[in-house]
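Sharing a structure, written as structure tokens. Questions coming.
With one protein chain removed, the remaining protein chains of the complex are shown where they sit.
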Amino acid sequence: MNVKPTVNTNKIKSTPIQSFFKRFTSNQLAIVYVILLALLLIAQAASPGYLQLNHLAGILRLASFVGIAAIGQNLAILTGGIDLSIANVITFANVIGAKIMMGKDENIPLALVAVLVMGILVGLVNGVGVRILKIPPFIMTLGVGTVVQGIFLIYTKGAPKGNAAPMLKSICGRSMFGMVSGIVIIWLLMALIMWLLLKKTIFGRNIYSIGTNEEASRFSGIDTGKTTFIVYILSAVISALAGFFLVGYTGTSFLNVGSSYNTKTIAAVIIGGTAITGGRGNYLGTIAGAIIMTVLEDFLTILNFPEAGRQISQGLIILLLVLIYNREKQRG
Amino acid sequence: MNVTVKKRKNYFVQRNLRTIIIYVFLFVMMLVVSIFNDKFFTLGNFKNLLRTVFPLIMVSFGQTLIILTGGIDLSLGGIVALTNVVCVVLMKPDSPTGFILPVIVTLVIGLLAGVLNGLVITRGRLAPIIVTLATDAIFSGAALYMMPNPGGSVHRAFGKFLTRGIGGASPLILFLTIFIVVRCLTNRTSFGRTLRAIGGNEGAVYSTGIKVDRVKFLTYAIAGVLCAVAGIFLSAQMNSADAAIGKNYAMNSITTTVVGGTAMSGAIGDPLGTVAGAFIIAIINNMLNLFGVSSFYQFVFQGLILVAALSLNALNKKG
Partner (left out) sequence: MSEQILKMVNITKRFAGIVALDQVHFSCNRGEVHVLAGENGAGKSTILKILSGIYKADEGEIYFNDKKATIKNPEQAQKLGIAMVFQELTLIGELTVSENIYLSIEPKNKLGLIDQKAVNKQIQTAMDKYGIYLEPDEIVNNLPIAKQQLAEILKILVRDPDLIILDEPTSALARKEVDQLFQIIRNLTANGKTIIFISHRLEEVFAIGDRVTVFKDGRFVDTCNICDINEDDLIRMMVGRSLQNIFPHKNRKIDNEIIFEVRLLLDHDKKVNDVSFNVHRGEILCVAGLQGHGQSELLNAISGLHPLKSGEVIISGKKISVKNSGQAIENGIALVPADRKSQGLMLELAIQHNLSISSLGKRLKGLFIDSKAESIFCSSIVEQLAIKIGKVTNPANSLSGGNQQKVVLGKELATNPKVILFDEPTRGIDVEAKREFYNIMDSLASQGVAVIMNSSDLMEVIGMADRVAVMYEGRISGILQKEEISEEAIMRYAMGITEKYFEAGETA
């Protein structure tokens, strides 16, 4: 028999450009920021003046609500779960906040406390279902979300009342520090905390562990139950906070103010490179994801796209990006 | 030859325990309801009830098939909306045969929507939840694009036949036909066995030399067609179309499936139970209306029922 020299086909040398390209495409964080940049440039080309500073500041201001709510979603997805009660929690927080505030600054603390308590309660129920009863997270949160929807409908009798206090309005308003709105600063602070939490704490490590392999996490001594519980409470509380700030943005409250946030937060997280199966990704990507979702919506509005077109494009971009990311995963 | 003739143990009750319990619950509930509503056990009421739940049952059949494979489909509502709108937009109410083409095209559209889901999930190796979340936006967006405001009208004779034809029995006949087909599919065919097996352990089924992807793909496609049937029926029932009609179908179909005893983890379940699940929810809503409870409470009840059914399943598994 002919003895062939063994050739390792895997080790064919690649050119520096190829290897740069390969490294780049395997870095989802880089991809998502390039997509963001490309989207902004396209918008500028199609509608000159899009990149003006005050317009960008407006985009950021809008993106911060998605970004804040996506913190909770990001935590849930990193553990391998998902939170589909976010949309209704946001609306509920919104109507409670507006109703208690009644346009007066002195009511803000009470409104904030009420909203946070509501968030904790919803998170507790989600946590009990997911952890103790071992119900799949998406369906537990879907069911709880529906209950929350019923409760806020009953609470408002279908007609929400109240409006934002001046102070909250100015925080979420156009310009607090020069061109930067207060809400953007709040978002940045929360993002920093989130980053530290994931990168530098035991809790963060545990989240990645659970999302990658829950059984091995248990075998490694992680209290998986407690960690997941806290994640769902945090998720509900943070979305409640987002709903509260939204009162300041819109001035009053609406019954459908939160309805698009399930899709938007999931999209932001997934676009940002977090794996839907958990364990992989980080919040830096989600920040870009939140801005991309906002720019996309804003840009299509400017182009006079109907609501339908915006929905379709949201669906398409999620589909496209998960397909791209998954290809990368299979190749590696 | 040494033949051991052993009497086969009767496993009927063990296998169908969940379905039996759910039907006992349904009948007890009907009895209780009939105390408050003396018109409950009348033919008219049942006809009414069936008409109300018909679209939901169709969608829930699709959802049941998908959940049996261990998957989930959040886009079924979007498909219902899309097919509802397509059906009405194409209708020619004035032509005597103006309903034939729309019905065929609508069924094909439902099929294609399911095919899209199936293709992306199996070819892309992606989680069904995220794929169908995205396609739901696409389908309902497309419906909204075609019909930004509710409206249109349906072929009169066709609509009447579908909802009230054959002495009011046509929904029943249609329901029974589809039910028998779906239940044969799940319980009496090789396809159905494989479908459950995939929900039990996908890797093991693959190792056995079975085309797992093809079965999964077909399941999503069938669900799409069932949603199209729901969409067509809804257009006949409302004599118009509404792009927002699909909103709650994903959630409701999951609820009826779970209440009907299908395990969210797959493999275990029966379309027969799903039927009971749909009726239980319809009767509860019916009662709430009867007592003049605001429709807002229906959300609370429905969410609570879903969570309760899931908890019962979970406790059952533990104990």
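Here are a few things to note about the model shown:
All chains are identified by letter, namely A and B, in their written order; residue positions are counted from 1 within each chain.
The criterion applied here is as follows: a contact is a pair of C-beta atoms (placed from the backbone, for glycine too) under 8 Å apart; a residue touches a chain by one contact, two chains touch by 3 or more.
Remember, predicted model here, so these are calculated numbers, not experimental data.
Per the touch definition above, the residue from A:A216, A:L303 or A:I324 contacting the chain not shown is A:A216. The chain not displayed touches chain B at residues 1-4, 8-9, 11, 14-15, 184, 188-190, 193-194, 196-197, 199-201, 203-211, 267-268.
Contact residues of chain A toward the unshown chain are 6, 9-10, 196, 200-202, 205, 208-209, 212-213, 215-223, 279-280.
By definition in this document, only the chains that are shown with their structure count from here on.
Against chain B, in their complex, chain A makes its touches with residues 82, 129, 133-136, 138-140, 142-151, 153-154, 157-158, 263, 266, 270, 276-277, 306-316, 318-319, 322-323, 326, 330.
On chain B, the positions that touch chain A within their shared complex are 72, 120, 124-127, 129-131, 133-138, 140-145, 148, 243, 251, 254-255, 258, 264-265, 294, 296-304, 306-307, 310-311, 314-315, 317.
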